[in-house]
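Shown here: the complex without one of its protein chains, the others still in place.
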Amino acid sequence: MERANGRKENQLRDITISVDVLKNPHGSALIRWGDNIVLCTAFVEESVPPFQKGSGSGWITAEYSMLPASNNTRRMRDISKLRLDGRSSEIQRLIGRSLRSIADLELLGERSIWVDCDVLQADGGTRCASITGGVVAVYSAMQKLLEKKVIEENPIRSFAAAVSVGVGEDSSLLVDLDYLEDSAALVDMNLVMDEDFGTIEIQGTGEKRPITPVEMAAMVELAKNAIANLIEIQKRSLGIGL
Amino acid sequence: MERANGRKENQLRDITISVDVLKNPHGSALIRWGDNIVLCTAFVEESVPPFQKGSGSGWITAEYSMLPASNNTRRMRDISKLRLDGRSSEIQRLIGRSLRSIADLELLGERSIWVDCDVLQADGGTRCASITGGVVAVYSAMQKLLEKKVIEENPIRSFAAAVSVGVGEDSSLLVDLDYLEDSAALVDMNLVMDEDFGTIEIQGTGEKRPITPVEMAAMVELAKNAIANLIEIQKRSLGIGL
Amino acid sequence: MERANGRKENQLRDITISVDVLKNPHGSALIRWGDNIVLCTAFVEESVPPFQKGSGSGWITAEYSMLPASNNTRRMRDISKLRLDGRSSEIQRLIGRSLRSIADLELLGERSIWVDCDVLQADGGTRCASITGGVVAVYSAMQKLLEKKVIEENPIRSFAAAVSVGVGEDSSLLVDLDYLEDSAALVDMNLVMDEDFGTIEIQGTGEKRPITPVEMAAMVELAKNAIANLIEIQKRSLGIGL
Amino acid sequence: MERANGRKENQLRDITISVDVLKNPHGSALIRWGDNIVLCTAFVEESVPPFQKGSGSGWITAEYSMLPASNNTRRMRDISKLRLDGRSSEIQRLIGRSLRSIADLELLGERSIWVDCDVLQADGGTRCASITGGVVAVYSAMQKLLEKKVIEENPIRSFAAAVSVGVGEDSSLLVDLDYLEDSAALVDMNLVMDEDFGTIEIQGTGEKRPITPVEMAAMVELAKNAIANLIEIQKRSLGIGL
Amino acid sequence: MERANGRKENQLRDITISVDVLKNPHGSALIRWGDNIVLCTAFVEESVPPFQKGSGSGWITAEYSMLPASNNTRRMRDISKLRLDGRSSEIQRLIGRSLRSIADLELLGERSIWVDCDVLQADGGTRCASITGGVVAVYSAMQKLLEKKVIEENPIRSFAAAVSVGVGEDSSLLVDLDYLEDSAALVDMNLVMDEDFGTIEIQGTGEKRPITPVEMAAMVELAKNAIANLIEIQKRSLGIGL
Partner (left out) sequence: MERANGRKENQLRDITISVDVLKNPHGSALIRWGDNIVLCTAFVEESVPPFQKGSGSGWITAEYSMLPASNNTRRMRDISKLRLDGRSSEIQRLIGRSLRSIADLELLGERSIWVDCDVLQADGGTRCASITGGVVAVYSAMQKLLEKKVIEENPIRSFAAAVSVGVGEDSSLLVDLDYLEDSAALVDMNLVMDEDFGTIEIQGTGEKRPITPVEMAAMVELAKNAIANLIEIQKRSLGIGL
């Protein structure tokens, strides 16, 4: 089965990350990933949630939201329904866990990082774009704190990125599914990995049938190359020598 | 490292499922899983959500909630905070996806099943208990509809159960973590599998360090035996010959 | 008119109270009253609401809620409607007032007792079951505090219980109405009484016609015997010598 | 013990009811009861709640609210807390039940009456003032419908009024307690009675000690005279010959 | 085109302001302006919002709300919709800004004034009535504080009032539009002016066509006479010599 734009099964869509696009947050990254556009920002606050007070350690909280015009029909705002969308709630928890797992919260000190991922345009894979861009925004914010000597070491221990892998309608293994591919996939998995290809988060769903053990191993393997590419893009966007 | 009650690393806690404990819902199951106590109920309604109308297919929606006294400190009710707890939101989406993936929604017809999982007491693993008990509640509800000839075939295509697996503090592989084990685990995974050990849902988190590929394979393998036991317990609770 | 199960007009339904059924709250009671099943729990917190601060006295707050599957059609959760059900609000205020009126809040000290009454199954009379079970849960919690020498005397000055009385369709005086009887009753009253048959709370409604003074006196009289039985059941459940 | 303004124990405060003070609602009554000022309005809508549809009968719904400046400290609005005050919820249910019990909902036809009771100033007894004024507002609204031949008979079968009775600090029986008396009362009861002194609603609370049976009978008796006076005031305000 | 009641184009409707109509708030004013009836109250609290803490200055916050029966169809309460009406939000911000701009917040000291404007009956111009009545309520409250020597000088530096001006269907310039005139107006403006006819707030809308510069000047001029009359009425209501 042909993928859009003649993309190969193991090929990522075109991805660009623009860093520090806004003047107010300590760090920001605008990630364009295929037709996804996500604005990721990182604000540092000199306080922590109650459960971290006096611990000497910090915290990272993520919020994820889709703008009303990000989809092909207009999405009502959460505030109009007075409830946070369940999917957004699930995704922002995933982003927060992913970012905390690559950060040394003691090096951060008793500070909070608020990471906001706002989807301007969506085409399948916004959670992966949010995590990948969010890492860049947080890293950049930490560099600012380092420069101002607020902290002594960048608390980000390892870069990390996220990618989807799945089994398409025709049983082909696909990396980085767009919206149409995702809707048709038999099986669907999101993987967050660090620089050593250690899995930070794995979330897989047997959409149309269960995942076999063989597929699971193959998908994890397939993701690695994509993760390597993504981390290269992250580092290049930050001007970090590879 | 010793597990509580001398439990072996690959051993489940004691589990009992009482079926049809309430008179109103079409199906219900009270599952006691170690110190977890979860009441799972299934109500059938003769209508479907808007997006399924006219499709000839049904829908399954799950809600998950912890009673205020289920934890070791009192939990404020969601309604007192006017927002659904983020973790509950994540879990009930997982339960819903799991149940829908083992059901033939066309056999259900244009009907909805509301599955409510209310945690009376929690000790690590309530989402697994909810899925495992929820399957029983739904199966029992479907049997009632079969007896009344509302449907012609039980839409549940396969039993399914859920279990947690993890890597403990001392790097031992553990199945079915209790609350204390879960808090200390290096790595933590929840697996939902069907009767053929196909993975319906996998959610893994590198809590304290990334998951290695070897661990991931070992954990999936380890889960299988537990799933087999759980499905046996489900069937026995329903009086189904093994 | 025949009552269900050949019950006499002045006869209570079968009632059992299981004490300390949960491990987390300081006290708990599962009350089965006919087909009603209510889980009552009591959590003690070392703080008081703002209006009691510095008073040396404590406070008791009650919350009442029906689980979605407790009725014959599924009940939407309060959080799904973003508002506390009006009837629940009325009932939990009644439970709170009843419990506070039998407690010596100075003996409790600056502590709060949270009483949660969650209805697992309903068949008319859940507010009476909640009060009757709530008294047991609170009493048990206070005994724990006594044993730990947190307090010096049990602040519960008197047992108390609640029962409904009404005038049935055929003008018969009935005690402890089930759901069907309650729906058909001409007149309906809930009475909360202490061990000396002093009325702590009375709430009567002329559902289909006004209550006559003669009826009111007769109903109060009728309730006494039931209250005596209920307090006996409470004490027995707690292992208190009668 | 002296009552304020030399009032006798069985004496009501000064009460005036101004009818049809607003031009928009079908009926309205401004009741001044001692220092209480409550604006009661009745709007008729040509529709009924879902549970009455097709029944041929109507419905009466009441809402009760205190304006921010009605008390001696400013009261935050419900909308600022995003929740209906529990006490308001309890009171508006009482008003609604009281009004429905004196109305022939079949004579009303498939129409709804919305009764709004807004407290401009409070001094103990606002629920009684709301019911007493609400009856007048509804009666007046029904007269308008009669004049316009929308209905053929006034659905209000009997006037009804409400009054508080209580046992004061010095054990004296008091009718119509003001705020200070109510705060100090040992025992407190609200009674809603119709023209024949049949009790429509009774709500009694042993605030500081239980109510004795003798007191209860005495309080009901004491209320009758007050109710007779109140109904006279209602009728006079409406220009109805006594 | 004839105006209702033979009113001239530059003529205000009949307006009366009754001062200190309630016993609890520090100041209150019931303003009847044609068929509008608005209750304005001012409560002083000995605290300020966080952003004013330590500033030595106070704050004035206004809330505006329409009672359910104030319009010709019943208005649902904000709390029933769980959201503050957008128009109310806009108006209460206007009232707050207007009152703050005539007050010397340093003379007020670190205190808050809560101004509540509750519309009992509406007929076009309730925001103007609220501001005009609100000034009186606040002034009266400040006089009380002066009398009690809580403050040393009345912080209200100048009286101020509000009036609407517009261009009617027939292009006539109209002052003080009632509901029907407002609905038909081509152009509509609300002006808040102080005693020297300085404009504190101007809000104009080209409802059916843009406002021309000539009209704008003429409307501002037209408003002055009305403002002079309104301030005279304010002062007279407070017994201030003109």
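Letters are used for the chains, namely A, B, C, D and E, taken in the order the chains are written, and counting of residues starts over at 1 for each.
Everything below uses one rule, namely that a contact is a pair of C-beta atoms (placed from the backbone, for glycine too) under 8 Å apart; a residue touches a chain by one contact, two chains touch by 3 or more.
This is a predicted model, so every value here is computed, not measured.
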| item | value |
| --- | --- |
| Residue among E:Ser55, E:Asn72, E:Ser172 or E:Thr205 that touches the chain left out of view | E:Thr205 |
| Residue among E:Leu84, E:Val135 or E:Leu177 that touches the chain left out of view | E:Leu84 |
| Option from A:Gln11, A:Gln52, A:Gln121 or A:Asn225 whose C-beta touches the chain left out | A:Gln121 |
| Missing-partner contacts on chain E, residue numbers | 83-84, 86-87, 89-90, 92-93, 97, 101, 189, 193-194, 196-207, 209-213, 216-217, 220-221 |
| Touch list for chain A against the chain that is not drawn | 22-25, 28, 35, 37, 39, 41, 43, 45, 63, 65, 67-74, 77-80, 82-84, 114, 116, 118, 120-121 |
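We adopt the following convention: only the chains that are shown with their structure count from here on.
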| item | value |
| --- | --- |
| Averaged-CA centre spacing for the pair chain E and chain D, given as whole angstrom | 33 |
| Residues of chain C touching at least two other chains | 82-84 |
